[in-house]
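Dumping the structure here so I can ask a few things about it.
Omission of a single protein chain aside, the complex is shown with its protein chains in their original locations.
Going by the order they are written in, the chains are A and B; count residues from 1 in each one.
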Amino acid sequence: MVKRVEFSGDHLDVLRELMNIAVGNATASIADLLKAFGTMHIPNITISDIKGLKQYIQETIPSQSSHYVTKQLFGGPLGGEFIFVITDEAAINLGNHLYDVDAPNDADIYDAVIELTNILSATMISRLTEELNVKVQFFVPSTQIIKGNDLIYLEETLLYSQIIIISTQMEFQNQNINGHIFILTKDAMIQSLKDLIDQKLEELYA
Amino acid sequence: MTKPVEYPNVLLDALEHGVMIVDEEFNIVYWNQWLEINTGHPYSSVMGKSLLTFYPEIDYRTLQRKIRTTLRLNSPTFYDASLNNRFIPIPRNKITSSLLNTMQLQVTISPYIIDQGMVMIAVYDISDLHELKLTLQKQMKKIAHLNNELQHDKQIIDDNLLIVKTDGEFHITEVSKAFNAFFGFKQNELIGCPLQIIYSDKTPLTEYTLMQKTLQNLERWNGEIEIISKQSEPLWMDAVVTPWIESGGFLSSYTAIYHDITDKKRLEILATTDPLTKLFNRYKFDEIFNIMLMREHWNADNSFAIVMADIDHFKQINDLYGHQRGDEVLVQIAEVLRETLREGDTLARWGGEEFIFLLPYVDVHRAALVADKLRVAVEKLNLFVKVQLSFGVSLFVAGDTQETLLNRADAALYKAKKNGRNRVELL
Partner (left out) sequence: MKILVADDSKLARLSLIKIVKELEPHCEMIEAENGQVAVEKFQENAPSVVFLDLTMPIMDGYEALEKIIEMNPKAQVVVVTADIQSQAQAQVMALGAKMVIPKPISSEKMQTVLQQLVF
């Protein structure tokens, strides 16, 4: 059994503020690099388990559409998984926007989704880790098309894991692009996160 | 221009993947040995030149955007590697498989010297992995297609064939839609019930034991069985029961397929039954007699007997009371004879007032005993008129044919009549 990490109100407050800043940075970067102006919702932070994650995803992602799901791992003193989910319709619009063609081909769409994910993960995770004074390593992202919202493979080994779910939604009204972002960390990483937040608070109170 | 032999160069040249350094205008600042060897472009010819010179067909707008992102965010960016290769084409030397002619590359763009706008582009050959992925996808498609066909066939079977599946202990696990519809059962009504539940009580025990024995030998059994439908209407089915043996060699289930032969059976019964007494008719008896004759090796201690019986003074009963009452007598006699017989014995109506019996597994004494038992049973009958039967018995011996047996039985019957009626004679 994994030891449960307890997050106090203060911890959550700090994490929320950091994510707020991360989200703000992300929209600014996207505007700059992709010339698309978007809004992002205030991120939602939940501490749950794999079943809770599954349920959360089912509530957030509609089951009727097909989705491009990009997953990217990040590592270091703070490691986890960054997931970007976009409907196939929105993905086509994104490909459209980035490749300036009416009908982007499959490869264009895949690459467009990866580009957007790159920017989102790089800004958000980098901002988060920078504020917490640690380095981060990004791994190769991979994209899949999934029908519906079955994003997770429920493995036995994860049944007892504690997971932090940070999620937000991103909208680009003009281009009709709408996507969901999930940042996940589990178990020992949650403890790391807590320790880093404690250090940050200490720094400020000093 | 030769590459300076310095520490970083030596290191980068030792790598098993490609490394190049370019600026925002795609000018090549560094080109490692892997790239030299695999692209065929030597260091000296690429240095300082733009990537465009050698690879004009790449999408540079996208590359520029990725480079800018890398520099602005100080973070690596990637190309998608799941479909086509979207970076430089590098020829692949593999001959034994032809799925990919150029390498499938994993491309990572990392910040190098940000204020000079320089990035490092690393390429990894993931062709083998990609080929595996493509093959797997093809197989998956094939499987999905086969599965579809299977489902289609399964549906047809379920809709049209009367099938019941049971576990090793004959408890029903699955019932086809057609079966339920045909017999009037609801969807899960039969699940968990023993298979016997659908068979009628009238199914002879021998049939059952034969089925069990065959199945125990892990062989397929085929036979005719009577099934009770929900409306309690008996139906005749041709049944094929197959035991299923798992790959480990142990029995896991039984599958029973039924085919409705009720109409055929009804015709058969009509052709073989005497309408009045409901006993077998002569035609059917001949058939059974024939099989019995050819079936086993009979000897003196284990033989079979033919018994012919005739109602004493039946003509008078008919004349005195009328044919309708005469028929009543016939029916009652038939009933008591049937009841008195042992399991395995056969009884038929041989003529207007004659009955015939087939008694297997008897010797001379037993045959006489059984015949007398029948005689007594009829004697004890309490009808509106007194009835009695005369019996002639013949036991099979080596060399006997149907004809000889019947003749002997007939002669014995004649003797019984001559000797006073209501008695048994043996020949």
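To be clear about the criterion, a residue touches a chain if its C-beta (ideal position, glycine included) is under 8 Å from a C-beta of that chain, and two chains touch if they have at least 3 such contacts.
Nothing here was measured: the structure is a model prediction, and the numbers come from that model.
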Task: Quick one: jot down which shown chains the absent chain touches.
output: A
- prompt: Looking at A:Ile21, A:Leu73 or A:Ala107, which makes contact with the chain not pictured?
  reply: A:Ile21
Field: Contact footprint on chain A, counting only the chain that is left out
entry: 10, 13-14, 16-18, 20-21, 23-25, 27-28, 37, 39-40, 42, 131, 200-201, 204-205
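As a convention for this text, only the chains that are shown with their structure count from here on.
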Query: Approximately how many whole Å separate the CA-defined centres of chain A and chain B?
result: 51
Query: What residues of chain B sit close enough to touch chain A in their complex?
result: 62, 65-66, 68-69, 72-84, 86, 106, 108
Interface residues, chain A side, partner chain B - complex: 29, 32-34, 98-99, 106-107, 110-111, 113-115, 118-119, 122-123, 126, 138, 140-144
